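Left out: one protein chain. Kept in place: all the others.
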Amino acid sequence: MADLVVNVWRGEGFETFRVPFLESQTVLDVVTWIQRHLDPTLSYRFACRVGMCGSCAMTVNGVPRWTCRTHVSKVAKDGRLEIRPLRNMPVIKDLAVDMAGFFDKWQEAGGRFVPTRPGVLEFARVDPENPERRQASAGIECIGCGVCYSACDVVAANPDYLGPAALNRAWTLVNDARDGDRIGHLAAVADDAGCHACHSQGSCARHCPNHLNPTGAIAGLKREVFRALLKGDL
Amino acid sequence: MRAAAHRNHPAWWAFLAHRLSGLALALFLPAHFLVLATAVEEASFDAFVAWTDRPLVKLAEAVLVGLLALHMAGGLRLLALEFLPWSDTQKTRIALAFGAGFAAVLLTLLMARP
Partner (left out) sequence: MAGLGDCPAQNPLPPRERVAPKAPGEGARKDPGTPLTLPRSAWAPPSPGAGEGKTRRLELRLFLAQRLSAMVLAPLVLLHLGVILYAVRGGLSAAEILGRTKGSVLWGGLYGLFVLATAAHGSIGLRAILREWTRRPHLADTAALLFAATALVLGFRAVLVLT
C-alpha cells in the first residue's frame, strides 16, 4: 500500500506529510505518527483515544470528526487526507482550538443542574422509560467534542449563537424531573441568540459522533418555550 | 466544494431550497403587486397578459408557482418540526416538500396550455 499523503494545517497554510498506511489506523494515529516521527512541533489535542473525552475533534477532508474513532480507510480520498482544526473556534496553534467560548455558552444556556430547594428530602421518583427521561438520557451522552458546533452554519454566521451542544445540554435539564428551575432554563435559551436562531439545518445531528440529535433538542426547546409563553410562565 | 462537505445532506439542502425560494418570493412579491395594480388600473391588463404569453415567461411563471409550493411545503415541514413532537421521518418529509414543488410546476405548465 502506498503512503498516505496528509495535508495538515499549520497556521499559515498546509504542510504535506507522507505517512505509512496501516490497517485499522485512525486519523488520530496519523497525526500522532507525524508528531512522533516527522515534526515534534505539531500541536494537537487528545486524551482518551477511545471516544470518551471529546478532545480530539478536527476537520478531516472538510467534515468535523472525532479523530480517535475515525478510521483512515473510511475517510481518505485516493490516499489523501486534509486535516484542519475545528471551524467556529479560535485556533491556538496548528490543530488545537480554544474551546473556552464553546463551553462558556453552556453556562449562558443555563446548562447547569439546579438543585431543588435545600432541605427537601423526598426522592424524585424517575421512571427511566417515561418520555421526558428518555429525552434527557439521549442528550446526556454528549462528550462535549464540539463537532456539532463546528458543523453549524448558524454559529459561523452569528458568533453569539449558543449552538447545538449547549442547547442540547439545556434540553436534558428541561427534561430532568430533579431539576429545580425548568423555567429558568427556558428563559436562558429564549434569549437573543438562543434556540430561535436555529434553522433546523441538521448539520449538528448529521455529524455528532455519538448520534445525538441536537436539531431535535432545539426544536423541543422552541416548543417548550412556546408552551411556557402560552401558560404565562415566561 | 471540499470546504463545504459538512453541508452535503438532505436537511441542509432543504434549508437552502427553502431560503432561496423565500428570497425569490420576497423579491417577486412587490413586483407582482405593482404590475397587477398598474395593469388593471390602466386597462392594459390584457396587453400585459399577451406579453406574458410566451414560452419563456410561461416557464418563469410556472417556476415561481413551483417555488411558492416548495416554500410552503418546506415551511409546513418546519412548522411541524418546531411545534409537534419530533418525528424520525424528516427525510420523507423533505422529499414530500420537494415533490410538492415539482408537482406544482408541472400542473401549472399543463393547465396554462392555451
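We call the chains A and B, going by the order they appear; numbering starts again at 1 in every chain.
Criterion: a contact is a pair of C-beta atoms (placed from the backbone, for glycine too) under 8 Å apart; a residue touches a chain by one contact, two chains touch by 3 or more.
What you see is a predicted model, and the numbers here were worked out from it, not measured in a lab.
A.B. asks: Kindly name the visible chains that come into contact with the excluded chain.
C.D. replies: Checking the complete complex, the chain left out touches A, B.
A.B. asks: Tell me which residue among A:Leu4, A:Ala76 or A:Ala188 touches the hidden chain in the full complex.
C.D. replies: Considering all chains, including the one not shown, the answer is A:Ala188.
A.B. asks: Touching residues of chain B against the unshown chain: what are they?
C.D. replies: 19, 22-23, 25-26, 29-30, 33-34, 36-37, 39-41, 43, 45-46, 49, 52, 65, 68-69, 72, 75-76, 79, 82-83, 104, 107-108, 111-112, 114
A.B. asks: Considering the whole complex rather than only what is displayed, give the residues of chain A touching the chain that is not shown.
C.D. replies: Touching the missing chain: residues 107-110, 112, 114, 116-122, 153-154, 157-158, 180-181, 183-185, 187-194, 196-197, 222, 225-226, 229, 234.
FYI, only the chains that are shown with their structure count from here on.
A.B. asks: Between chain A and chain B, what is the gap in Å from one C-alpha centre to the other?
C.D. replies: Computed from C-alpha means, the inter-chain centre distance equals 34 Å.
A.B. asks: With touch defined as at the start, can you tell me which chain B residues reach chain A in the complex?
C.D. replies: Within the complex, chain B contacts chain A at residues 2-7, 9-12, 15, 19, 78, 81-86, 90.
A.B. asks: Contact residues on chain A for chain B in the complex?
C.D. replies: Listed in rising order, the residues are 61-64, 82, 151, 153, 199-203, 205-207, 213, 215-216, 219-220, 222-223, 226.
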